[in-house]
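Shown here: the complex without one of its protein chains, the others still in place.
We just call them A, B and C in the order they show up, numbering each chain from 1.
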Amino acid sequence: MQFELPFRPEHGFDGLYGLEITHVSEYLVRGRVAVRDELKQPDGLVHGGVYATIAESLASVGTALAVMAGGKTAMGLSNHTSFLRPIIQGTIYAQATIKHRGRSTWVWEVEITDDRERLCALTRMTVAVRERPGSPAS
Amino acid sequence: MQFELPFRPEHGFDGLYGLEITHVSEYLVRGRVAVRDELKQPDGLVHGGVYATIAESLASVGTALAVMAGGKTAMGLSNHTSFLRPIIQGTIYAQATIKHRGRSTWVWEVEITDDRERLCALTRMTVAVRERPGSPAS
Amino acid sequence: MQFELPFRPEHGFDGLYGLEITHVSEYLVRGRVAVRDELKQPDGLVHGGVYATIAESLASVGTALAVMAGGKTAMGLSNHTSFLRPIIQGTIYAQATIKHRGRSTWVWEVEITDDRERLCALTRMTVAVRERPGSPAS
Partner (left out) sequence: MQFELPFRPEHGFDGLYGLEITHVSEYLVRGRVAVRDELKQPDGLVHGGVYATIAESLASVGTALAVMAGGKTAMGLSNHTSFLRPIIQGTIYAQATIKHRGRSTWVWEVEITDDRERLCALTRMTVAVRERPGSPAS
């Protein structure tokens, strides 16, 4: 599996809010997003949904990468994001670490940090591993 | 408190993905988002982060509206979104219902449905009620 | 499927803390537990783990009941319990309501109330539906 990294999704939601993926393996995925006004809620803080979205994307790409060779795909089951400290400027950094690789579900822990490496949000992502529609076993 | 509804936030993240708020009270908040390709993940489904974001916005606006008269503000503490059924087209509907109004935390249950009124995602939002920076009691 | 209700599990953890199940269907399960000192944490409140445990039992029995005829079994995947109001005496009432019945996961919402019908805890239980070990399809 080869990646020219960092890469920036051009299409879809990841492109809209500006995710850049800087590292991908089935154990660890890293990404970052530049803060801009379009990512904020009315009080001027980065919207909590941005953190949840980044976490979802990193955990999903890490799982999908590992299971697609076996004709399977990854679908988010549950995203639990805790908001610990607001971010108002700079860059949002995210790192997803695998906690559990089961046959039917994978669990990732995603840490969101700011420019000063302070923990700002924490996500537990549960990703379902399913047959890909159209694969022989589905 | 008066609202000319529906209204559509023009700025910030809610404006970027296209939230339209159609009902607001401190007990119930409703909104909707038109599906478009920019809201999808690579498999062509609406990105899970979109559901989490909508839920966060509705619960926050409902809480903020009720507590701001007392000089307080609302900040998301935790967003737990379960993904039940994918959406690929049409409109995303969301309804936030208050479950608990405590002194320091409010809990909302948010149901996300599709055009056929099927439950597609379910969020529990915990919102902290805090002194507003600059208010006399903060 | 027949139940002589209410029934009280005699063995295992449910027997130890004293669960009594008063209603079971695949849509709704109800139970109750009498508060006693052995269920409390050091400050004299009912231990949060008691609520989480009751919710887990009700959602699991409701799912298992519905899927066992098809040779399947139910296993808890995730239990997210929010604590809203302490209970110190009387009876703990719990009601599990089905929110989603998928092929591989079921989601229940469990409300815990006290003698005055106040909402004291709220659980989202995600239950996996799996082949029963030893069944033909497993």
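Convention: contacts are C-beta pairs under 8 Å (C-beta built on N, C-alpha and C of every residue); 3 or more make two chains touch, one makes a residue touch a chain.
Since the structure is predicted, the reported quantities are computational estimates derived from the model, not experimental observations.
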item	value
Chains in view touching the one left out	A, B, C
Where the unshown chain meets chain C, residue by residue	9, 11-17, 37-43, 47-50, 52-54, 56-57, 60, 73, 75-83, 86
Contact footprint on chain A, counting only the chain that is left out	80, 82, 84-85, 99-100, 102, 107, 109, 119, 122, 124, 126
Residues belonging to chain B that touch the chain removed from view	77-78, 80, 104-105, 126, 128, 130
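Criterion: only the chains that are shown with their structure count from here on.
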item	value
Between chain C and chain B, distance of the C-alpha-averaged centres to the nearest whole Å	29
Residues of chain A touching at least two other chains	77-78, 80
